Structure formats: C-alpha cells, structure tokens
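One structure follows; several queries about it will come next.
Every protein chain but one is kept in place in this view of the complex.
Right after this comes chain A.
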Amino acid sequence: MAKSALLKSSIAKKYWMALTGLFLCLFLAGHLAGNLQLIFGTASQFNQYALFMTSNPAVKLLSYLTYFSILFHAIDGIMLTVQNKKARPVAYAMNNPSNNSTLASRNMAVLGTLILVFIVTHMVNFWAVMHFDKNMPLVSREVSEMGMSQKVAVGVLGSQAPYFPLDAKGKLNAEVIRRNELTQKTVTTVVDKDGYVVFEGQKDLHKITFDFFQDPKTGLIATILYVLAMAVLAFHLLHGFQSAFQSLGVNNKFTPAIKSFGTLFAIIVPLLFAIIPVYIHFVK
C-alpha cells in the first residue's frame, strides 16, 4: 500500500511535480549564469563554456536529469490537469474565481504547455544545431599572410592542422565537407578518407546565437517571441515556486520568506534571460 501510494496517490503526484519543478528552477539559475556570458563575457569564454557544458561528464549527468525532469513534470502536470477537469464534469453557469485566486495559479497547465513549446523550439534552434549540424560555424580568426587576409578555423590543441580555411559565412568550406568526413561531437572533427583526423575545431555557439537574434529577417520576431516566452515562465514561477514548498508540506515560519524569495526569483530570472536577446538584437 505505502509503496504504491508514493507513485499513484494524488499527494504523491504533487511531490513529484514539486521536486521536478524545483530542480528545474536550479537548472534555470545555472543556465542563466552561462547565458549571461553572452553579455558580460568574451566570445571565446562563452564558447569555452558551451564546450564544457556538452563534454563534462558531471554536466552530462545533470543534463539527463534535466531532460527527465522536464518530461516527467510535463507528463505528470498534464495527467493531473486531465484528472482535475474530470473532477468537475458540469461547469458553473456563473463563476467568479478572480475573487479567491490568482490568474497564474489557475492557468499553470496552459503556461506550462507554452513553456514546453518554447523548450522544444529552443532546443531545435540551439541544442540540435550544436549537437547535429555538420555545417556549423567554427570558432575562427582572421589571419593575414602576405597582404592576404583569410578567415580560418582555430583547431583545438593537438589537432593535426591547427588552421582550416572557412568560407565567407564562417562555415566549413563546402569543398572540405565533400572531400572529407565530418564526425560530430562537441567539436567538429574532419576526418580524411583513411580515417586520419585532419582537423578538430570548436563549434562557435556564440556566433550561432548572435546570428540568430541579429538576422535581418527573423531576428526581431525571434527576440520578441523569446521575451514573451520568458514572461510566460515568469507567471508559471510566480505561482509555482512557493507552491512547490506547500506541496512538500513546508508551511511554517519560513513561508513568508519563501514567498518573497519566490516572487523575486520569478521576476529576476526570466527578466535576465530576456535581456540577453534584446541586448544582442538592439545594442550589439
């Protein structure tokens, strides 16, 4: 009885919502710290961070925990919402819920679903590019030789050829791609036909991000949608942060402090996230 109750019971589902939700709040704080380097750090610092995030084993573990939390939180949340709808089969002809509860608290599922749409789009735009795009721009540098200036990819330490020619867009030359094989990991590895590593270059996520938000056609709309998504996140957290503590049974003398901290967290974190694309689009 006791064991199955921890999975199936209404209260247990709430514990899982709260635990995964709070873990995702930690993830947000970490993610934000990294992203802020887009404003306060150099391009190479940011790319170093991106490399670290995609290669460090401890970070890998955390990232799997994050994927799992998002999925579990979303599925559990939707299941709870479906059950809750069933608990009132006939709606009131006249209802005045704004008298006793906040808009955010009544719309967690809608807000959550919008966040999920954002997360998927976000992963397609950045995460998938970083992981799977064979033609991703590489960290590069201008070199002048005999009065000729050329863009070259900077190889990571120990690679065979430290420099590699890039095309005008900063991407690996189409000719190079055709002639060699590319293996995709955290760095772009160019292998020749005999399996010999010719070049290992670091992917330029910094450039990807800047190009994405500065694109003359789609940059503005991307910036606006990003800011809107952060507003949705803010509302989700405005109710969610303090709610998680209540779900876990914490309602005591610390509750007023938890509520204040939750409000600050819900406003500051999405705001700082949102400032980054605005800065990239309008200021840089």
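The criterion applied here is as follows: a contact is a pair of C-beta atoms (placed from the backbone, for glycine too) under 8 Å apart; a residue touches a chain by one contact, two chains touch by 3 or more; residues count from 1.
Following the convention adopted for this analysis, contacts and distances are computed from a predicted model.
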* Mind telling me which option in "Fumarate reductase", "Alpha-D-ribose 1-methylphosphonate 5-phosphate C-P lyase", "Putative GTPase ArgK" or "Transport permease protein" is what UniProt lists for the chain we can't see? => "Fumarate reductase"
* **Which of A:M108, A:V187, A:A266 or A:I280 contacts the chain that the document leaves out** => A:M108
* **In chain A, positions touching the absent partner** => 1-3, 5-6, 9-15, 80, 83-84, 86-97, 99-102, 105-106, 108, 239, 243, 246-251
